[in-house]
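Shown here: the complex without one of its protein chains, the others still in place.
The block that comes next holds chain A.
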Amino acid sequence: MIQLNNIEKYYANKGVKNYVLRLVTTTINQGEFVSIMGPSGAGKSTLLNIIGMLEEPTYGSYEFLGEDVTALNERKRIELYRNHIGFVFQAYHLIDEMTVYENIEAPLLYKKVGGAERASRIADLLDRFNMVAKKDLFPNQLSGGQQQLVGIARALAAQPSIILADEPTGNLQSAQAEEIMELFKKLNQEDGITIIQVTHSEKNAQYGNRILHIADGVVKEDVLVG
């Protein structure tokens, strides 16, 4: 599904190249649950951003679903976001002016899903995440864990084939974090959604089936879990 070849990312500063990623080559298949781990500043988030096409690599090639997306124009990229990729952020990044319901609805509106279909999908998600009673609340009226649930529900609304999560539990207490990770595991196993997450926590990484250890921009280890 994802094929990275010799991905490099550096920032040139006064003629000195500061490498963030060096010669990253890996393949991620449909249905995998991959955790990217490593110390701060290792390049985990940059790798995830490149996979999510939020950043472009300085060098190397990237194929998504068999298509070269190394330098994609904005229109095509947004097309991929609409149909294939769901993002989950550490800081949730819900839209403050929108209610829970509207936040989940937003990607469907951009995807131009019909009204009836939209209503049934949102109802389904709200039901699944036990948020029916909270659908008219605004993000600042929810706890962090609840906000992240809305964030995941929003990522799922467009029925993506892959979810990219950047430290999804970084701002959460452990009980809530566990709940979120259980949810990811369930999504991966029952719905077959590919998940790539960046995490600090060894415990969270154990929910997945593969771990990429990164240090100083280089993939040090690629291990299967369980």
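Definition applied: a residue touches a chain if its C-beta (ideal position, glycine included) is under 8 Å from a C-beta of that chain, and two chains touch if they have at least 3 such contacts; residues count from 1.
One rule holds for everything that comes next: contacts and distances are computed from a predicted model.
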{"item": "Protein name, per the UniProt record, of whichever chain is missing from view (\"histidine kinase\", \"Cytochrome C\", \"ABC transporter permease\" or \"Anti-sigma factor antagonist\")", "value": "\"ABC transporter permease\""}
{"item": "Hidden partner chain, touching residue among A:Ser35, A:Asn49 or A:Gln197", "value": "A:Asn49"}
{"item": "Contact with the hidden chain (one of A:Leu65, A:Leu109 or A:Val132)", "value": "A:Leu109"}
{"item": "Residue touching the undisplayed chain, where the options are A:Met1, A:Leu23, A:Val69 or A:Met98", "value": "A:Met98"}
{"item": "Residue ranges of chain A at the interface with the undisplayed chain", "value": "49, 52, 54-55, 74-75, 78, 81-82, 87, 89, 93-98, 102, 105-107, 109-111, 154-155, 158"}
